[in-house]
Structure formats: C-alpha cells, structure tokens
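The structure under discussion is supplied below as structure tokens; questions concerning it will follow.
Apart from one protein chain that is not included, each protein chain of the complex appears where it belongs.
Order of writing sets the labels: A and B. Residues in every chain begin at 1.
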Amino acid sequence: MKNLLLNLRRTGAPLLLGAVALLGGCAQMGVQPWERDLLAQPAMAPEGVPLHGDLDDHVYFSKEAATGGRSFGGGGCGCN
Amino acid sequence: MNPEPWLQRTTTGWRGGFDAMASPCELLLEGVDEATARALLQRAQAEALRIEQRFSRYRDDSVVARLHAGRNTWQLVDEETALLLDFAAQCHALSGGLFDITSGVLRQAWRFDGGTQVPTAAAVAALRPRVGWHLLRWQRPRLWLPEGMELDFGGIGKEYAVDRTLALLQAEAPVPMLVNFGGDLACSGPRRDGSAWQVGIEQPTGTAGEPVAAAVLHLRHGALATSGDARRFVWHEGRRLGHVLDPRTGWPVEGAPRSVTVAAPRCVEAGMLSTMALLRGPGAADWLREAAVPHALIGADGTLHNHFETHPHPT
Partner (left out) sequence: MQLKPTDWRAALAGATASLLAPVAPITAHAAGSGDGSTPWLVDSAVLVYSEAGGRVKAVEPAVGLKRTDAAGVSTGLKLTVDTLTGASPNGAVAQPGVQTFTTPSGKANWEASAGRVPLDPSFKDTRVALAANQERPWGADTRLGYGANFSHEYDFTSLGANVSLARDFDRKNTTLSLALALEADQLRPVGGQPLALKPMFGAGSGKTGNGTRNVADLLLGWTQVVNRQWLMQLNLGLGTGSGEHTDPYKLLSVVDGGTGLVTGSRYVAEGRPDSRTRTSLFWGHKVSLGPGVLDASYRWYGDSWGVRAHTVDLRWRHPLPGGGFVQPRWRHHVQSAADFYRGWLVEGVDWDSATQSTPLAHASADTRLGGFSADTIGVTVGWPLAKEQMVTLRLESYRQRQDTLAGAPGVLASLPLTPDLKATMLTVGWSFRW
C-alpha cells in the first residue's frame, strides 16, 4: 500500500490535478436531454466496435506490463 | 366500429366531419372526387382516433394509462411518445417551467364550472409536490415517473393531431385542404383559386347562445390555434379566475386574457405560443407583440384585440 501512495504522489497526482482543473469549468458542461443527438450515434459509444476492446486487452495484457483503462479486464489468463 | 363521418358538397369541393377528442372535427377539401374525399375523411378520422386512443388521460388502454400504472420503475416508451416527451421537455425549458405536462394533477383541486368553489390553500399545497417536470427522469427511450405524478398531453394533443393528419392526407393527396379539430386548425396552402380560407374567431357572449364570429381571418398558409376558454372559469372574491393554472403555484394565472388565438406555420407551434401567452397573464399582449406573433386576443374584460393584419403572416 505504501508503494501505491508513493506512486500516486510522484506522477499520478499532477495528472489528477490537471484533470480536476477541468472541474473549474464544470458549470458550463453538459447538454439538455434533447441535445443528445450526436452523443447517441453508435460511433460515440464509449466501448467502440464490440469485442475489439476485449481482444485488445487480452493481447496487450499478454505482451505488456501495464493494465487498466476503460474498464476491468474480463478475467485472468495465465499469460502474464 | 367508428361512426361514419358526414360528408357534404360545397361550391368548390367537399366538407366533411366527425367527432373526436371531445370536439367536432372538420375537413375542407378541394380538387378531389367524392370517393377520394370520403377516403381522406376516413383517414383523418382514423388518425384522430388513433392519437386520442393513445394519449387520452381518460382511457384505460392509452399509453398514458400504462405509464401511470408503471410509476416508480423505468419504462420503455415507443418512438411517438418519446418525440412528445422530448417536445414537452423543450417547451418546459423554453417557458421557464410554465408549460408542464405534469400539472394535470392539479385538476383534482379545481372545478371550473362558473361557480364560486375554490380549493383551500392546504388542498393545493398537498398536490404541489406531485407537480414538476424536473421530478421525473426522461432518458430516451426510458421514462421514470415518480409515485403520484401524472402526465397530461391535453395541452398539445389536439394541435399535434391536426399537424399529423394534415401531413398524412397531403402525402396521399396533395390538394388544397384545411383540417380543423375543434378550432385548432391548419391548412396546406391557398385554395384552388389562390384565395385564402376564411376562418372565424368566436366572440364569447356572456350568456349561452349562438357563437358569433367576432372577426374573420384570411388564412393562406400555416395554422391557427386558440388557448383559453371563456366558458371555464371560477368566480373568486368578485374576480373571474380563468382555467389556466400556473404549475409553479397551483393557482390560476391572474389577469390572463380569456382567449388567445395565434397563427404559426404549424398547429403545434401555434398552440404552444397561445398557451405561453395565456400563462403570462396580463403580459400576454406585450409578449406576443415582442415575439412578432400574429394573434388575436380576447381580454379579461371580453373585448377583442385583433392583431392579425398588423403582422405579416409567416410562411
């Protein structure tokens, strides 16, 4: 746990702060319910093309050390 | 089985009608033969009855009844209901909360029969927590309607039916026509000879009697809708309170005109403009003038103010 907090402080925290700075403009963010026309397009879905995300996660999990991102990996494999 | 609509020949075409949405519905047609006129009339009746069946709050089999039965759960609505809810949401925002389709519940406290019965402050206060568009969740295509709340499409139902019926009939037969559902009407364009349709605005007399045309309008394009009803009111402390309720307070809007008739390209738009004007109470006339809306207004004192000639009609 101690290592985790150290990591955050060194590099994670400045990134988080940068993201939180966006909150300053929070009052202006958002749309009315009927302004969701563009957001409703399939191209705007967070997951992208179905299954591509899972397949990518598996490939990069087995070839690289880093994990994490949009969602949890779907489960373990013996490959790392 | 629906009763057959009536049909009669006119000098330039046909005139037919039927009853729907608690109103006499009328269709004026030119440039078609009798068989086509009858077919179009039946099409109009079918569409009017379809909308009534789906969105009337008085029917057990309507979409509205189903939504009321499923309160406090997420409910999937069909495309047409979704479009109406989107429209209601936008009008609620544009009107600053004055237009609110959840305000129907207030009718439980108010009886506008010309009598003097006025609800107690407590009775109105008890209903107010159940009124408010912001209380429900509309996330297309799902609706979350909280316990005790009701949806009432009465404010836009008739105008919506007029616009849809006109569009459907025009798609089948692009001839000059006018659709009139109980005073909310729309035309496809000028008549065959290029002249305008002639529409009368009713002058409410204080007593029950034959309605008198206070003014005759010439409609070449677009639609007309009227909000307000001189016959529905309550007397309270010597003042006449109209039947339009402010959803934010639960009380009738004070100093509102008795009726407002507006012209706009679409009946739905005209209906919303006339409702909004009425909800502004004494400021109705000024607001309509600022917005450059062609209108006629019957004031609280019963006098007619006709502003149709002074504004060019939008096409």
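Keep in mind that, in the parts below, a residue touches a chain if its C-beta (ideal position, glycine included) is under 8 Å from a C-beta of that chain, and two chains touch if they have at least 3 such contacts.
What you see is a predicted model; the values in this text were computed from it and never measured.
Chemist: Give me the chain B residues in contact with the hidden chain, please.
Modeler: These residues touch the chain not displayed: 47, 50, 54, 63, 73-81, 83-84, 86-87, 90-91, 94-96, 137, 139, 142, 144, 146, 160, 163-164, 167-168, 171, 265-266, 268-269, 272-273, 287, 290-293.
Chemist: In terms of residues, what is the contact footprint of the unshown chain on chain A?
Modeler: On the side of chain A, residues 1, 3-4, 7-8, 10-12, 15-16, 19, 22, 29-39, 41, 43-44, 46, 48-52, 54-55, 58-60, 62-72, 74-78, 80 touch the unshown chain.
The rule we apply is simple: only the chains that are shown with their structure count from here on.
Chemist: Which whole number of Å gives the spacing of the CA centres of chain A and chain B?
Modeler: Inter-chain centre distance comes to 48 Å.
Chemist: Report the residues of chain B in contact with chain A in the complex, numbered from low to high.
Modeler: Against chain A, the touching part of chain B is residues 86, 89-90, 93, 138-140.
Chemist: Any idea which chain A residues touch chain B in the complex?
Modeler: That would be residues 32-34, 36 of chain A.
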